[in-house]
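Attaching a single structure in structure tokens format; questions to follow.
Every protein chain except one is present and positioned as in the full complex.
Chain naming follows the written order as A, B and C, and within any one chain the residues start at number 1.
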Amino acid sequence: MTVTLLHYTPLIVCADAIRTCWQSFDKSDQGGEKDRELIDRVGNKFKHASTLEHLHYTFYIEGISRALLQELSRHRMASLSVKSTRYTLKELKDEAPFDPMDFGRATSYLVMTGVEIVDHMSVQALENLRQVLASGVSNDRAKYCLPESYKTELTWSINARSLQNFLSLRSDKSALWEIHDLAHTIYSAVPQEHQYLFAASIKGEGHE
Amino acid sequence: MTVTLLHYTPLIVCADAIRTCWQSFDKSDQGGEKDRELIDRVGNKFKHASTLEHLHYTFYIEGISRALLQELSRHRMASLSVKSTRYTLKELKDEAPFDPMDFGRATSYLVMTGVEIVDHMSVQALENLRQVLASGVSNDRAKYCLPESYKTELTWSINARSLQNFLSLRSDKSALWEIHDLAHTIYSAVPQEHQYLFAASIKGEGHE
Amino acid sequence: MTVTLLHYTPLIVCADAIRTCWQSFDKSDQGGEKDRELIDRVGNKFKHASTLEHLHYTFYIEGISRALLQELSRHRMASLSVKSTRYTLKELKDEAPFDPMDFGRATSYLVMTGVEIVDHMSVQALENLRQVLASGVSNDRAKYCLPESYKTELTWSINARSLQNFLSLRSDKSALWEIHDLAHTIYSAVPQEHQYLFAASIKGEGHE
Partner (left out) sequence: MTVTLLHYTPLIVCADAIRTCWQSFDKSDQGGEKDRELIDRVGNKFKHASTLEHLHYTFYIEGISRALLQELSRHRMASLSVKSTRYTLKELKDEAPFDPMDFGRATSYLVMTGVEIVDHMSVQALENLRQVLASGVSNDRAKYCLPESYKTELTWSINARSLQNFLSLRSDKSALWEIHDLAHTIYSAVPQEHQYLFAASIKGEGHE
């Protein structure tokens, strides 16, 4: 999977928003250490979490499965524009047949689990779907035999408050392995000077 | 698919909420024709849509596909508690093998599209998934070869304002056939005395 | 202030929503001790907070100030229908003059702070407002000299997740005294069998 940051709000906008409450703009150091500490203190420690909502991030997420998308879309304080199977499944139509024993070409369409029997069945389903589409069935019906390993991509916009919630729930060991990986990948894609706001939300790396 | 209404707010609560603004409680007819007309006038015609949020519905939705769930969960002003594949896929483990030529038993697990080749591939995927689970693979990996036709169910809570938005977008001809059917089924499950609030959101029955 | 519960969702609806995920309906004791423990475990301890959103409460809140309303309306995951000054200020027009030294009659219009000089100024402002209205000025202009102690009332709908957030922030000692009192009054108005879900959100009684 790949996560690319497309746009974000500079920290100074959040620091100034907080300074609105106290009208303490003269104490700002223009996004420097004092402002950074202020955001952490008010937004995190004082739990005035609404101030973190001024920080808005837009990511492009590629190479995740539709199994993961089912979980990602439960985070409702975010905006998702997702590659539509209804509009794009035709991409499979002109592919040459997939050999269920050869995972190579299929990896551009499928997220592999590393468990051979599962991945074998996924490639089989991909080949079946290709045949269905080649036979002229519309996307709206064909998509019902799509395996959830099928890759998708999306533009995802989320504010810092909701992103903290996402990271703390999904970086946890009990989360589904793929969304656990996504949580860590998104954390790495956050601007480096913003990462300190999310460090407490990120849990240990290991999961079974 | 089946939609069951589990709980809802009586109309009188919404009418009284509106009467709060004008302090006109003495004009109420206790949820009668005057109150019903008031809700429609203020909530719909005057576009004071927040007043409709006091009406909160909880439905149990069964027999829809995970393909449909992908679309349903985009409606973020709603609360979803969904049958988890991570927790429940073991249900397939002890099933006898499915014959891809015999759709009968498979219909308790799969939403059929009516297109034979698609449904055939879905049953094939179901049988493959059964074998994967029988071989001892964990749900978290096995679920990647699940076909999106796999049936799920959920408890869905939504307020009248968000339900209007859902119905107007999804009862439209351009919507995916299954969610189009769901929109109409949900409309039928709304309490009869509440349906007038949603009539304008429901579009024509036909779709290609 | 007075808080009246107008409608709420029974606990069993939330317990069944949680059981949807595991399809464990057969373990329910119909809203009994097992179901109550399940809601606390999954919604609170496991932090699957979305399950608490199925519990939806509608309150009628009377006798709070518009100063408090400024803070209450910052809790955006809730629905407010508020007595409108634009529509109802005429209520003052036919009142006899208020004597700024006599707080008695004014208490039906004003929240008193217990600090004599403040309350005196509030009654003075009330009398001034009465004169403005009696002189024929429209509500939309007259309301600009309204003191924030002016009483208002509202219908307030909120789900259990958002109510927990409200109670934990506003029952805190650092909250404004009046909203601190409101937090405790609302907690008391929650159905008794639901209160255990909010006990951890309620902080100590004392505040300076």
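Note that contacts are C-beta pairs under 8 Å (C-beta built on N, C-alpha and C of every residue); 3 or more make two chains touch, one makes a residue touch a chain.
Given the structure is predicted, the values throughout are model-derived calculations rather than measurements.
The residue touching the chain not shown here, chosen from C:S24, C:T113 or C:T185, is C:T113.
Interface note: of A:T2, A:T88 or A:S174, the residue touching the hidden chain in the full complex is A:T88.
Only one residue in the set C:L69, C:A106 or C:L169 touches the chain that does not appear here, and it is C:L69. Residues 47, 50, 74, 169 are the ones on chain B that touch the missing chain. On the side of chain A, touch with the chain left out of the figure occurs at residues 6-7, 9-10, 13, 16-18, 20-23, 50-51, 53-54, 56, 58, 60, 79-84, 87-88, 91, 153-155, 157, 159.
Where chain C meets the chain that is not shown, the touching residues are 65-67, 69-70, 73-74, 76-77, 80, 86, 111, 113-115, 117-119, 121-122, 124-125, 128-129, 131-132, 135, 137, 140-149, 176-177.
The rule is short, and it goes like this: only the chains that are shown with their structure count from here on.
Two copies of one sequence, chain B and chain C, touch each other mainly through matching residues, since over half of the numbers at the interface are common to both. The rotation relating chain A to chain C, fitted on Cα atoms, amounts to 180°, rounded to the nearest 5. Remark: chain A and chain B have CA centroids separated by 25 Å (rounded to whole angstrom). Centres computed as Cα averages put chain A at a distance of 37 Å from chain C. Within chain B, residues 80 each touch two or more of the remaining chains.
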